[in-house]
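Below is one structure, written out as C-alpha cells; comments come after it.
All protein chains of the complex are present and in place, except for one that has been dropped.
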Amino acid sequence: MSELTDRPSDDPYRRGTGEVVISARDLRIWYGTERGPVRAVDGVSFDLRAGETLGLVGESGCGKSTLGRGLLGLLPDGSKMDGTLQYRGEDILAMPARRRHDLRGTDLAMIFQEPLTRLNPLMRISEHFEEALNTHAPNLGRDQRRSRSLAILRTIGIPPTRYRSYPHEFSGGMRQRLMIALALVLEPAFVVADEPTTALDVLVEAQIIGILHDLRREIDTALLLITHNLGIVAEACNRVAVMYAGEIVELGEAAQVFRAPQHPYTRELLRSTISLSTTGLNFIPGAPPDLAAPPSGCRFHPRCPTAMRICPTRTPRMLPTTAGSLAACWLHQGGDELPAGAREPLERQEISVAEEA
Amino acid sequence: MPKKPEVVAEPQTLIDIDDVSVHFQLRGGSLSRLLGRDTGSVRAVDGVTIKLATGEVLGLVGESGSGKTTLGRSLLGLVQPTSGRIVYDGADIVGLSERQLRPLRTRLQMVFQDPNAALNPAMTIAEQVGHPLTIHKLASRGDVRQRVGEALERVGLAPVERFLDKYPSDLSGGQKQRAVLARAIITGPTLLVADEPISMLDMSVRAKILQLMIDLRASLNLTYVYITHDLASAKFFCDRVAIMYLGRVVEIGPTAEIFADPKHPYTKALLAAIPDPDPDRAVPRDLPRGEIPDAAEPPTGCSFHPRCPAAFELCGWERRDLKALLERHWASVPPEEYERERQLVGDIDGLDEPGGPAVVQPGRASSARDMNVLVQRLQGAAPDDPFWRGVRDIREVGSGVEVQFEDGHDPRLRPSGGVDVACHLY
Partner (left out) sequence: MAVEGAEPAVRTVTPSYRRLAQRFVSPITQTRGVARWILFAGLFITGVFVVAAIFAPWVAHYGFAQKRADGVSFPKRSAPSGEHPFGTNDQFYDVLSRVVWGSRTALLVVLLSLVASIIVGVLLGLLSGYLGGLLDRVLVLLMDALFSFPSLLLAIVFAFLLSERLGGGILAAALSLTVIYIPQYFRVVRNTTVTAREATYVEAARSIGAGRWTIMRRYLLPNVVHSVPVVGTLNAADAIGTLAALGFLGLGIQPQDAAEWGYDLKRALTDISSGIWWTAVFPGLAIVLLVTGLTLVGEGLNETINPTLRRRRLLPVTLPPRTQDERS
C-alpha cells in the first residue's frame, strides 16, 4: 500500500499534471448488515486533480454512492473504511474527527440529488448563503458575504433579484442551481455531486450539465460526478471511472474510454445505453452480484460475454492498456505468465431472462 | 386471449381523441377557499386531437408538466376530461361512470412509471397479476393460477414457480416492471398506455423491458401509447411521435420524419439536449433558457415563445417577457452594475400579470428618461435576443416607460412536410 505512494513513478494512477486534491489507494468501505458485511467499495484507487471532473458510473448497487459519501466521511453507522485517502497529501482517515469535520463544507462539499429536502423552507436564499459563509468563513464582512454570494449566483445563472426569495419560489432546476451555488460559495477544493440531475427535466438537465461543464474551467475545483447516465459523463467530465460490484474496473480519459472501452463491462454498458443512434437493443444479461458474497476472481465474469477460464479463478489488477486507460481485465494482461488454457472461453451457466436488476 | 383485431390494409382508428381538454381546479390558499374565491385552473391538457390507429405505437413526448401523463390517463378514464370526446369502439368514453367503464378496463391497460409503487405490497405476485381475471370473472379459481403462470412466462418471469408466491418487495425493479406488464396483458387488452415504463429502471435493464414491450406488441397485437420524456427510446420504439408542451401538441408526425427533420424549435431543443455518450459530440449550446412556465397562467400566444430561440413578432410577447429579460440581464452583469441599474427601475412585480403592454415606473432617484436609456442599453447589450423582435415601440408615458409589443397569436397545428406542427415559422 504505502509502497505505491512512496514510489509515484510506479503508480499507474498518478499521471497528468496539476495538484492532486484527492488521492485514494485501495480504499475499502464495508457495511455491516444483518447478513454479514457487504463489500460496497472494495479496493478502489484513483487520483483527482484540481480542475478535473471525474465521472463515476455504473449500475445501481455497485457502490458509487457509498464511495462518494465515504470520501466525505458521511457513512452510516456500522460501516468500516480502510486503505489510504489523502486530501492534499494529508491522510483523512488518520486525522482527528474534529479536523475532518472542519474540512467538510470549507474544503470538501457535496451536491445532493433532491435539492428541496436540503434547503430550509423557512429561510430565504440570502440567509442560506449568510449562514454558510458565517459558519465557515467568519472573518468576511457583511458586504463581502453578499457580493460573494451574488457572484456565485451569477455564475450559476440565478438573477440577483431573486436573492431574497424563499426556496419554494424557485423551480426544480433553479433549486438544483442553488444547491450547486451553496456548495461552491465556500470555494471547496473537492466536490462530490451525487446524481445531481436525475430528478430534473431533459432541458433543465442539459442546462445543469452545461453549468458543471463550464465550472470546471472557471473554478479550480476537483469534482466527482456520480451518475448512471453515460451521456452526462461524456458531456461534463474529462475523466471517467467505471465501477462494478464495488470495484473500479476501468479508469481513464472520458473521450478515450468512450471511444475505445477496454473493459467488457464498460463496453456492454455503452452498448446497452439507448441513444438516438441506437438501431438495435443490447443488454447485459443478469444483475450485479450480491456484495455480501461477490463472485470469485473477476466479479464481472458471470455476466461477461468474453469471459475466459482464468476469470473466475484470479482477480485481474488495474493495469494500463494499449488504449491508454487503466482496466482490470485478463483480456489485456497476463501475457505468457498465464497457465495453458487460461484464455480458452469459459463455459458459462445460462442466465435466466428475469435475473436482472 | 380475446380475438385479435382483423388485419386490414387501411389503418383502423382504435381511439379517436377529439379536442380533449383536462382542466384541474386549483385549490388555492386556505383564505381564498374560505372566501369561496375562484382560484383559477390549470390546463393540464388543452385541446388535443389525435387519431390512434390500431397496432401503432404512439409516443407522447414532453417534459414534466406537458400534460402527457394526464392525456394518457384520460384515455383509460382514470382522469375525466373537462371537454372533448374520446371515442373508443364507436362510443364516447368521456363522462362514463366508473361502473360503465369497468367492461372497458379489460381492453385498455396501463403500465406505470414506478414499478416499486405500482404493485400492492400486501399481495403476492400471483394474487395481483391474476386479480384482473378475478375482478372481471374471466376465469375460475383454478384457471387463474394457470393463466397467471402463462402471463408471467410471457413477460420473462420464468421459472414461474420462483415468482408466483413472492411479494413485490422480494423482486428487483426490472422484475417488478415485468410483473406490472403481466398484470396489464393478462386480460388480453388491445391498448397499453405505458407511462415512462423504463425511466425509473437501471440503464442495463431499460433495454430489456423495451425489448419485452416490442415482443409483446408483436405477439399480442398491442397498440401502445408510450409516454416518455426520453426522445431516444421514443425514436427506437414509436411509429408516430407527438411532442407536447404545456398541454398542447406542438408537433406530431411519423417518427422518421420528426427525427430526420424536426420542425418545432421545442422538438429541436429536446433533441439537442439528450446527453450522448458519443465523445465526438460537442456539449450543446444555445439551449432554451428557463423552465416550463406555470400552467395556471401560461404565456400568451405560443406558450413556448419565452424560451424559444427562434421566436419573432407573431409569437405573442407580453410584459412578463420584459421582466424575464431584465432578470436575465442582471444575472449576467457584475453585482455593482446590477445594484446601480436596480436603483433606476421601480417595482417590477407589476410585470407578473399576463398580457401587454408593459409599463415600468422609475425608481425613486431616477426618471423616465433614465429608464428609457436603460432599456435602450439592454437592447444594445443583447440585440439578438428574440425579445426585441416582438417590441413594436418603446416610449416615455407620463413618469414611466411603456414597452409596446407586436400583436401575437396562438399558433395552430398545421401540416408541414409530412408532419403537423404548431409554430408560426411554418
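A and B are the chain letters, set down in written order, and residue numbers restart from 1 in every chain.
One rule holds in what follows: contacts are C-beta pairs under 8 Å (C-beta built on N, C-alpha and C of every residue); 3 or more make two chains touch, one makes a residue touch a chain.
Predicted model only: the values in this text are computed from it and were never measured.
J.: From the listed residues B:A91, B:I135, B:A256 or B:A381, report the one that touches the chain absent from this view.
T.: Spelled out, the listed residue whose C-beta touches the missing chain is B:I135.
J.: Considering the complete complex, identify which of A:W30, A:Y87 or A:F170 is in touch with the unshown chain.
T.: In the complete complex, the chain left out is touched by residue A:W30.
J.: If I consider the whole complex, including the chain that's not displayed, which of B:A91, B:A117 or B:A381 touches that chain?
T.: Only one of B:A91, B:A117 or B:A381 touches the chain omitted from view, namely B:A117.
J.: On chain B, where is the contact patch with the chain that was removed from view?
T.: Those residues of chain B that touch the unshown chain are 76, 78, 98, 101-102, 105-106, 109-110, 112-114, 117-124, 126, 131-132, 135-136, 161-162, 165-167, 170-172, 180, 183, 187.
J.: Name every residue on chain A in touch with the hidden partner chain.
T.: Touch with the absent chain occurs at residues 4, 26, 28, 30-38, 40, 43, 60-66, 76-80, 82, 245-246, 287-288, 290-292, 314-315, 317-318, 355-357.
To be clear about the criterion, only the chains that are shown with their structure count from here on.
J.: Spell out the residues on chain A that touch chain B in their complex, using ranges where they run on.
T.: Of all residues in chain A, those touching chain B are 59-60, 147, 150-151, 153-154, 157-162, 171-174, 201-207, 209-210, 213, 228-236, 254-256, 258-259, 268-270, 272-278, 281-284, 287, 352-354, 356-357.
J.: Name, in rising order, each residue of chain B that touches chain A in their complex.
T.: For this pair, the touching residues of chain B are 63-64, 156-159, 163, 172-175, 178, 201-208, 210-211, 214, 229-233, 235-236, 259, 269-281, 283-285, 287-289, 291-292, 326-328, 330-335, 338, 342, 348.
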